[in-house]
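Left out: one protein chain. Kept in place: all the others.
Then we have subunit A:
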Amino acid sequence: MLGSGAKAAKPSFVSYISPEEIHIKEPIEKEVNPRLLPGELLLCEANTVYKYIQEDGSNRGTYGKLVCTNFKIAFLDEDSASDDNEPQFKNKIVGENDITLQCVDQIYGVYDEKKKLLTGQLRKYPEKLIIYCKDLRVFHFCLRYTKEEEVKRIVSGIVHHSQTPKLLKRLFLFSYASAAPNNTDGRNQTVMFDTLEDWRDELERTKGNVKYKAVVTNEGYRVSEKLPLYFVVPICVSEESILKFQGRGIPIWCWSCHNGAALLKMSAFPKEQDDSTSQMQKAFLDGIYKTISKPPYELLKTDDLSSSLPSLQDIQTAYTRFKQLFLIDNSTDFWATDVKWFSLLESTNWLEIIRRFLKKAIEVAECLERQHTNVLLIEESATDLCCVISSLVQVMMDSYSRTKSGFQSLIQKEWVTGGHGFLDRCNHLHKTDKEEAPVFLLLLNCVWQLVQQYPPAFEFTETYLTVLSDSLYVPIFSTFFFNSQHQKDTNTTGESLKIQSGPFKFLTVWDWSVQFEPKAQALLSNPLYAEKPKPDKSQRKTTRFKHQRQLSLPLTQTKSSPKRGFFREETDHLIKNLLGKRIGKFINSSDEPHNSFREFYDSWHSKPVDYHGLLLPCIDGPEIKVWAQRYLRWIPEAQLHGGGTIATAAKILDLMEEVQSLQVKMDEEHSQAISRDVQAVPMLRNSARLSSLFPFALHQRQSIKPALPTSTWKDLEDEDDLVKRDDEFVDLTGDML
């Protein structure tokens, strides 16, 4: 394969390997075949592709085959054929060297040392291919030793399948679903919110069923294709008014606080040119406000998120800049950004956006918790920023949302069924770049801040969040591949292009066993989760416990009630006399909110934390941090061998295990019951050998050099001694680790 005309390597950094050596290293052509999923088709392949191991900045790498299927781009080398080097934390669907087509962010070709973005048609084929992934991996493939026609085929194949617009039906999701009939129920404990019962149960759980009802008005999508089949509105809202403007202007229930105050969302009317239409809409809105501001409903506070929060465009811009800090070609780049790390970080504005969303969520929580006010979030479609804020509020206020199943149900409720346009926001189909915005990622980033500030309050770990964020790009799950419930329904039952036209049964991402073995799943649960005391013993006690913090603010309660009365009168007055004015604006415009926010925030933070009660994030400058696990995991320069939190996590797991086994023993002695064997987590045993990037580090066999750059010893040795010396050097550290 290696053409006789193989030019001498002429890379940008010092090469320790001459082409001759490469020749020696070349594997005996062993047929390695990609493992294909059901429904996966091999589209094109190229042999003798050289994949650089990015870590050490040298030209080290491995030879193998680069393939492109309708699901992924995969690099196969002899290592991947043998299963000896099974990584400890392995994704069963997406391997270490696999990139799903949806995970590809950008592809660059290198022509004579110059990088060019590859999109669409190609005239010239590059000698090197750089693939940046949405999960922040970076792959470098050298095509210099590959046959020319194979290069053409693979490059245009990859670019075509990953970067050009696609039809929804051509998503791998459908091929997979038709080829692999899904027999798993997939429900586990996650509430999917696709039935009326799910909504009714949720109403009952939050005690919202007195004032709110689940409606079936949208059956057959009579109201709107953007709304879910079933949703919850205030009892006083009539069916006609729901139908009148396709669900716009209707407050839709998200969640009820323990004190009865509810979080609502509403999609606003688009800006109307026509005067009479806008007049009509205004009148309609005022009617709605009037009905839901009357007792038994609480005072209403509206918040137009599109004016009080950064726009989708801002979010997208900030994230694009932010991720550039982590998509690194080589270590030279890394050290170049390293010098100005903090100011670069700040200039991306990403952390500031996280802070603003957290702050907004605290403000909403303050209204609900302390002012007993209903909060109505308003947004053009109520499916983007509304989802972030309402989910954050629930994570902060409802300890159920901090369990794994509770969090998953929340995502189902607010995002999947709620109609967040995953397809457009993630740009899975490459239809247009304009709609793209990492809204869901923003939520995960915000939740991560909470997780790292209050780890015991969450049943899941940051690894869970990282894995969840990766699952956004795995097109075998339906969860993140539709824009709405309507789109999913019509495409599930509708006329299929495939032979089998029966309804598809899609997998849901919440079935973690599809991606991970049980022992890998153990890393998704927090061993130090402060579990809530079982509620079956005395219901009353637990509820009181839950609201402890709220009750411990006697001052605010006594103060706020007269104020409420005053406000109520004032609002009524306004409604009577100032029809046409937005009430929400009036209430909002008072200078009171900011001060009360600060007071609320400070008084909460001056008390000990109740992990099952309200949880407010710290949002001061130093407290908002970079989600290191997600963003730094592929950067070897940031790796610590034998370090990082994982080092103690192993010890903690050991301790937990021992505690558990002792408890089991005690139970045993009690009841003479047969011992249940305690689930051990054998994976972390050898924690000294793990690195801080576990479980995500590239499971490279080579070890990292010590901090002293090789150039140090370069001066000591003769030139020809260099390669050997360098090897030795690496070996040496390998032994020491």
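Here, a residue touches a chain if its C-beta (ideal position, glycine included) is under 8 Å from a C-beta of that chain, and two chains touch if they have at least 3 such contacts; residues count from 1.
The definition used in the following text is that contacts and distances are computed from a predicted model.
Chosen from "ER membrane protein complex subunit 4", "AP-2 complex subunit alpha", "Myotubularin-related protein 11" or "Globin B1", the protein name that UniProt gives for the omitted chain reads "Myotubularin-related protein 11".
Contact with the undisplayed chain is limited, among A:201, A:314, A:329 or A:352, to A:352.
Even with one chain removed from view, subunit A keeps its contact list with that chain: residues 334-335, 337-343, 345-347, 349, 351-352, 355, 453-456, 528, 530, 599, 602-603, 605-609, 618-624, 626, 628, 632, 637-645, 647-648, 650-652, 655-656, 658-659, 662-663, 665-666, 669-670, 687-688, 692, 704, 706-709, 711-716, 724, 728-729, 731-733, 735-737.
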